[in-house]
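Remarks on the structure that follows.
Of the protein chains in this complex, all but one are displayed in their positions.
Then we have chain A:
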Amino acid sequence: MNSVVKIDNLVKRYKDLLALDHFSLDIKEGEIFGLLGPNGSGKTTTINCILSLLSFDKGSVEVLGKEMNPQRYDIKRDIGVVFQNVAVFNELTVYDNINYFCGLYIKDKAKRKEYVEDAISFTGLEEFRKFYPKKLSGGLLRRLNIACGIAHKPKLIIMDEPTVAVDPQSRNKILEGIKELNEKGATILYTSHYMEEVEQICTRIAIMDRGKNLAMGTKEELKRMIKTGETIEIEVYQLNETQQKEIKELPHVIDVKYDEHQLKINCSGGKHNLVRILDYLQEKEIAFGRVYSQLPTLNDVFLEITGKELRD
């Protein structure tokens, strides 16, 4: 598959701060590529470098097979951007805003009208076309922000945390919309610090922190990179240190933590981990309550790689 975005050894400094540290990335055509990292990890800087909104100190950026620079209007024609902050004119109506931003790409009036209507219907803003942005709710405003970014039907859509401060209902609608755009042929670069979103929609993910690409792959590949294959949590009323030690010695158990009647056991991949632990508790006549078992999340991946939680 062709590379839509190819970043090679990108270095960006803000005075003494190294925002991107030899960052590399390769996004293939048709992907929904997730860029996952905590706030300040360098996601927005990466996007701004891809769009040539920021200059960089070292490395190269190729978009749609061509080297990107601020004057490459031919490449820009095929890029749509949805910024983290809503970028619309408060003085223009919903329709006029979409029409304006679409008009920066599409000169043909009839075609533009058709594209604007498509964007309105895609984002469900039909009833609000004459509204001014200040009259819209947070969710609707985000949808308008998306409509302005995608109205010209670009091949590559870059979305920088488009669901920040959005209610769950609107968030689901936005995520469904992104999948739909991808199904229609657009390649999507999606950044977020919400691992659930990235896990839900992205076909491939890069985890970044402090300007570095820490790991990259499908979510399954990422999860296989870490030792934890399963996390079991059991409500246990009393557990002494000897018993904790014995549990840790059970097969596939990596780590055991007991705090405030919650027993948390990290296991490597293996069958019957839960059964084995429950058998031990019954054998030792240890009273227990609710039991949870879950496969590793991207947060576990991030935690194991960086030693901190995604939202720290």
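Please note the rule applied: contacts are C-beta pairs under 8 Å (C-beta built on N, C-alpha and C of every residue); 3 or more make two chains touch, one makes a residue touch a chain; residues count from 1.
Quick note on the criterion: contacts and distances are computed from a predicted model.
Taking the options "4Fe-4S dicluster domain-containing protein", "Acyl carrier protein", "ABC transporter permease" or "Benzoyl-CoA reductase subunit BadG" in turn, only "ABC transporter permease" matches the UniProt protein name of the chain that is not displayed. From the set A:L54, A:V164 or A:I286, the residue in touch with the chain omitted from the display is A:L54, counting the whole complex.
Touch with the chain omitted from the figure is made, among A:I7, A:V81 or A:I226, by A:V81. Note on the undisplayed chain: of the listed residues A:Y105, A:Y190 or A:Y258, the one touching it is A:Y105.
Of the listed positions A:L92, A:L175, A:L250 or A:I286, the one in contact with the omitted chain in the full complex is A:L92. As for the chain not pictured, it touches chain A at residues 48, 51, 53-55, 70-71, 73-74, 76-77, 79, 81, 83, 85-92, 96, 100-101, 103-105, 148-149.
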